[in-house]
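Inspection log for the structure reproduced underneath, given as structure tokens.
Yeah, one chain of the complex is gone here, protein chain that is, but the others are all in their spots.
Right, chain A next:
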Amino acid sequence: MPTAARLDLVPVAIFAVFAAAPFLASASGAEGYVLSLLTRVMIFGIAAMALDLILGYGALVSFGHAAFFGIGAYAVGILASHGVEDALVQVPVALAASAFFAAVTGAISLRTKGVYFIMITLAFAQMLYFLASSLAAYGGDDGLTLPARSLVAGSDFLENDYALYGATLACLLGAYILLRAVVASRFGRVLRGTKENITRMEAIGFQPFSFQLTAYVISGMIAGLAGCLLANQAEFVSPAFMTWQRSGELIFMVVLGGLGSLHGAIIGAAAFLLMEEFLPEILHAAGFFLNDDLRWRLTENWQMVFGPILILIVLFARGGIVGLLRRGHHD
């Protein structure tokens, strides 16, 4: 299909931009800031893509995906506080813990449908949030500062911001390629089928539950990986990583970028975080004709503009930003 071939340029362009960005960052003079912002964008991109697997391809609205952020981040934080600082241990532990949490909560949540599924995933994430808040040994509410970034096979090269950026980019690319394969595979086709018409899938002999649960576990593990990276990027771990607002933001990123396209989730994460970062300054510049007091209030309350912008994009750009790009191609 020619449209599909043309669309494939979008993910290529995304990865080209992320690959080129460090070189521009070093030219900008504010490289620490640029690198840390873009690393965050990629980390959220990984988590949003993970959510897109179940939300965009399986129509399962998980309102608790930030929990996996937390699991990944706390695996790094708790192990580091006990002197286990190597990512080669931390990451497998994080993935196993995420898979276990996903398998248990998924097996229960997937017995419900629609709004009930949303609520029960939210409830499980909240349980984990309060559990983390009560872990006095690991900072409780205040969180836990990492002594250092994770080692990799004994080497501390991740201390370098460029190296962490590169490692994150590698994870983003790896997650993208993996998920792209999963979606097109036999398994992915069954998952997509359950989104379209679950009764039909049962009527041709599939048991949707086992496919949905497997997708949920895969999704949770990838989001857990993002949590490991987030802990290293922030060099800090806190219950705030898994608030329900964070789960909501992940859903928003996926919808904003375009459901069921994978790279749309990366675009959505980038659009969301960059707008959040720069909207106050844009508003400050755009308010030049206002008096100082009004201008200050506008900048201070930038979220009053942020919210409507998000709503407008979702309302008028069906299929999110990726949908807009696609429409541009057809015209």
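The rule is short, and it goes like this: a residue touches a chain if its C-beta (ideal position, glycine included) is under 8 Å from a C-beta of that chain, and two chains touch if they have at least 3 such contacts; residues count from 1.
The working rule: contacts and distances are computed from a predicted model.
**Student:** Choose one: "Amino acid/amide ABC transporter membrane protein 1, HAAT family", "ATP-binding cassette domain-containing protein", "Cytochrome bo(3) ubiquinol oxidase subunit 3" or "Cell envelope biogenesis protein TolA". The correct choice is the protein name in UniProt for the chain not shown.
**Tutor:** Matching "Amino acid/amide ABC transporter membrane protein 1, HAAT family", "ATP-binding cassette domain-containing protein", "Cytochrome bo(3) ubiquinol oxidase subunit 3" or "Cell envelope biogenesis protein TolA" to the record, the invisible chain is "ATP-binding cassette domain-containing protein".
**Student:** Given the contact definition stated above, which residue among A:S134, A:Q207, A:Q245 or A:Q303 touches the chain not shown here?
**Tutor:** With A:S134, A:Q207, A:Q245 or A:Q303 as choices, the missing chain is touched by A:Q207.
**Student:** Using the touch definition up top, pick the residue from A:A25, A:A73, A:L110 or A:V190 that touches the left-out chain.
**Tutor:** With A:A25, A:A73, A:L110 or A:V190 as choices, the missing chain is touched by A:V190.
**Student:** Considering the entire assembly, which residues of chain A contact the chain that has been omitted?
**Tutor:** 181-182, 184-190, 192-193, 196-197, 199-207, 211, 214
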